[in-house]
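Notes follow the structure.
One protein chain omitted, others in place.
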Amino acid sequence: DEWDETWLSCTREGNECYHYVGDTLAFPKQTNLERGHFLHGPYPATHFGPKACVLPNPTSVMHIQDPASQRLTWSKPPLNVLVIRKIRDETLLEPFRELCRFLVEEKHLMVYVEKKVVDDGSLMRDDSFSAIRNQLCTFREGFDDISDCIDLIICLGGDGTLLYASSLFQGSVPPVMAFHLGSLGFLTPFKFESFRTEVDKVFEGNAAIILRSRLKVKVVKGTFQKNEQLLSAQENGILPHNHINNEAGKITLQLQVLNEVVVDRGPSSYLSNVDLYLDGRLITSVQGDGVIVSTPTGSTAYAAAAGASMIHPNVPAIMVTPICPHSLSFRPIVVPAGVELMITLSPDARNTAWVSFDGRKRQEIQHGDR
Amino acid sequence: DEWDETWLSCTREGNECYHYVGDTLAFPKQTNLERGHFLHGPYPATHFGPKACVLPNPTSVMHIQDPASQRLTWSKPPLNVLVIRKIRDETLLEPFRELCRFLVEEKHLMVYVEKKVVDDGSLMRDDSFSAIRNQLCTFREGFDDISDCIDLIICLGGDGTLLYASSLFQGSVPPVMAFHLGSLGFLTPFKFESFRTEVDKVFEGNAAIILRSRLKVKVVKGTFQKNEQLLSAQENGILPHNHINNEAGKITLQLQVLNEVVVDRGPSSYLSNVDLYLDGRLITSVQGDGVIVSTPTGSTAYAAAAGASMIHPNVPAIMVTPICPHSLSFRPIVVPAGVELMITLSPDARNTAWVSFDGRKRQEIQHGDR
Amino acid sequence: DEWDETWLSCTREGNECYHYVGDTLAFPKQTNLERGHFLHGPYPATHFGPKACVLPNPTSVMHIQDPASQRLTWSKPPLNVLVIRKIRDETLLEPFRELCRFLVEEKHLMVYVEKKVVDDGSLMRDDSFSAIRNQLCTFREGFDDISDCIDLIICLGGDGTLLYASSLFQGSVPPVMAFHLGSLGFLTPFKFESFRTEVDKVFEGNAAIILRSRLKVKVVKGTFQKNEQLLSAQENGILPHNHINNEAGKITLQLQVLNEVVVDRGPSSYLSNVDLYLDGRLITSVQGDGVIVSTPTGSTAYAAAAGASMIHPNVPAIMVTPICPHSLSFRPIVVPAGVELMITLSPDARNTAWVSFDGRKRQEIQHGDR
Partner (left out) sequence: DEWDETWLSCTREGNECYHYVGDTLAFPKQTNLERGHFLHGPYPATHFGPKACVLPNPTSVMHIQDPASQRLTWSKPPLNVLVIRKIRDETLLEPFRELCRFLVEEKHLMVYVEKKVVDDGSLMRDDSFSAIRNQLCTFREGFDDISDCIDLIICLGGDGTLLYASSLFQGSVPPVMAFHLGSLGFLTPFKFESFRTEVDKVFEGNAAIILRSRLKVKVVKGTFQKNEQLLSAQENGILPHNHINNEAGKITLQLQVLNEVVVDRGPSSYLSNVDLYLDGRLITSVQGDGVIVSTPTGSTAYAAAAGASMIHPNVPAIMVTPICPHSLSFRPIVVPAGVELMITLSPDARNTAWVSFDGRKRQEIQHGDR
């Protein structure tokens, strides 16, 4: 439930998104009018004036499917459905009962629910629900891994539940249907009133989907030789590329975030000093409260509060936002999706920094870590 | 010279850029180390959990060449070179002489120079230069169209000269070599000291290039039925798509901008009220000093002063930035390249608005115009 | 009515204000609970450590009345009341009728109304109102000066009417009662429903009041020797003080603003360059869209949109806010009330600038003007 206190995304923008880095969540959406294709990368112009032209280079040609035309289908009929419900919210109790009853009794599906959700007091006392409850498959986060048997995820109760769903599936993520009750959420397009027809539509297949990207993050401990390497790096502004790719170091954490990675000063009240590398090149040092690396989804969350522009989810980009930077002229920067960003403590940093992932798994970053 | 007073771009970022909308300028660049490809759009994930997958749709597949691998070559040996020099700057006089002498006497090229540049007083008085001057082809902006006979453009003197070069070529733009004297400009990568070798390299072909995009802008007068159309548009938030595409209206201006298009309150001291449409959909009304629509190049210019984040030129996106918006929570937004943006006066706007293009061609926008 | 399009103030803060510079408007207010005095300037500490102390200097002691304790009274019974109504707003018609009837028939006061307000079509057609209308004193702005005969001002319809009232009284301003209909305005504390009792209270005297300050502004033409003076000024950062005070120049305008003075680029699309002097000292040059000098009242209006912090009206200060400054690190600055600010074109400015006062009386500023 602590998710309720993390930064939730909110925006007035459309919500198609492009696959680019890390993996992708599929969100069935309500189809809206056909619109102009987003041609992220048509052939570049090949002639410039009467005589100049571009050397063709077949080896570097990529093939991209227009994101606006993506549709979801099923290789086999879906059977296992995970229902995620924001707990400690009584108003969700009745919709939750309705949904379970529909999925179990009408659709005859296997419904997975987290144990603490079904153990909710008022649910226990509700005899009319006991028949349904006995047919629910329960699991406990961290103990039971259900990530490879779920065909569809249904979320009740706001954007926070999506961050939670995202955290449960570090590999391939089943399609997510998010229902909002009350205020419309950025990530929760469906009205609950019509949940029966919406669920049916998705099961039929050929539903329009939204692809929403996550960032793949690694924490590598103690292999980064700051002294020599970094100094030379700062002299000529570049690190040997293989250095960045070498994974010799101990990878202590590897996960995917839907909103952002935050590196900040943690409990310290002094400035944090971190260096930011783009594809091995030192592009800037951030002195301040910290730095936020976010997806377009996350650009409307914490990053927005730190002064970032809002990125339409369809833009293949990563937002890098300093938090209260010492230099008043340091602006958030938008870099292309697909780049490799590396963050380390600055060689002269006196304090450590702390990193967190979608507001979770907070841990300390020391010299040599990246 | 008024260009000196327009917003110039400045950034610490890299400077490759991707072709996406409008046309493209080719900038030979100094090759830097091989770097990880920017995969703007790899194949999207096609499976989501055990059973969900994406319907393949061959018709919507695009082919993109990795921007980092673009190289310039020549179909025929280049002959005609346009030299652009910032005037009213005495320090550029000697470099200009040197460059012309090199191009004319050593490279035996046809050198085009704007008339007011060669008519410069101190150049006239310089007898040692008269031989060269007589071999220069002069032209007058607005009178002589040289846009289809220039093979290469060479700029002396800062980013302003590039905005000027851009304005001379509304169609295909020959490659541009930009030399900075003194402070390093964002758009002027080459040191003048080594201009001989740099020019030779480019003439040899196979030079690495930067593609820098422009926005294609149209001003359409008096066909936009605000009353019925817009009201219904605002009810259901959408305009019939064909409406946007219909060009029945009188197109009074059509050009390409390298930095930005600005719509502001002009001489009025009252708020401007403009509506912003994305692919026919009304996304927001801007009440304030105005709105800036800029390329990644322009995102570091006027837009930055209005609070925009800086976009790496390699991101296929358009930055939309409100200028002093009445709503304190209105943030700049980054939309995908390839979308069609339309700006009109709001139906209830009491004042007209004014539009300018890279700081030029300022004109009034009335009700019905877009 | 154009006032509706100027920046209106809005804030969640309290609304006592302190008299400090220019003159003052008195706003009867609804008394709220007793609060701690705002001691703007108690005696400074006079001892610092065991032996250091401040030299007493009786000549520079000022006497201040605590703003929180100010109350309004009458030397003679008020007779002449000016009623200001936002025109082109039908919803205000009935309240306006009610108010006039009350003031004329029940309170037997002389009611002043602007001619264009009574000439309103629907009022003319309303026979039931004709008796009242015949007893109203009408005046035309710019023709009839009523500024020295009005005892009390009553505003109907939002903050804009207060800017208008302020503009009518360039000298001493009678107390202003502002009624809001519908949304609560920053400057309009009274509900209209209870207008009878509120008006009675104020007439009885001993009403709590708010003092809201205005800035005194002069436009002086063509006496400012930029070349020598400014250059030397810039060398040693200071102008001879008498220079600032000398009013040899032609004063073309002198008025008081309730919100702000704005100096901007006007119709030009190029940057404006203005120099800002504080008590004769050049403190900064602003390159950008312009600069806003505002009262605490105005700090929540246009200045807020340009990024200023909101100043509690009780703070004796002036807010100086750059508009889209070229330097990203240029922040708004808060200077003490009582200072003399002077703005001129920078010596090297290629364009003129334009100045406006509470959004009105827009005019051009050339070299030599201040």
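Things to note:
We call the chains A, B and C, going by the order they appear; numbering starts again at 1 in every chain.
To be clear about the criterion, contacts are C-beta pairs under 8 Å (C-beta built on N, C-alpha and C of every residue); 3 or more make two chains touch, one makes a residue touch a chain.
For clarity, every value in this text was computed on a predicted model and none was experimentally measured.
Between the chain not shown and the residues C:Pro175, C:Pro325 or C:Gly359, the one that touches is C:Pro175. Here the missing chain is touched by one residue of C:Ile84, C:Leu109, C:Ala308 or C:Ile365, and it is C:Ala308. Where subunit A meets the chain that is not shown, the touching residues are 2, 5-7, 262, 266-267, 269-271, 288-289, 302, 304-307, 323-326, 328, 350-351, 354, 356, 359-360, 362. What subunit C contributes to its contact with the hidden chain is residues 12-14, 18-20, 23-26, 33-45, 47-57, 59-78, 148-152, 172-175, 206, 209, 211, 238, 241, 278-281, 283-284, 299, 304, 307-312, 314-317, 319, 321, 331-340. Think of the hidden chain as still there; on subunit B it touches residues 327-329, 331.
In this text, only the chains that are shown with their structure count from here on.
Innermost chain of the displayed assembly, by C-alpha centre distance to the whole-protein C-alpha centre, is B.
With each centre defined as the average position of its C-alpha atoms, the distance from subunit B to subunit C rounds to 43 Å.
Separation between the centroids of subunit A and subunit B, computed from CA atoms only, is 33 Å. Counting partners per residue, subunit B has 304, 307 as the residues that reach two or more other chains.
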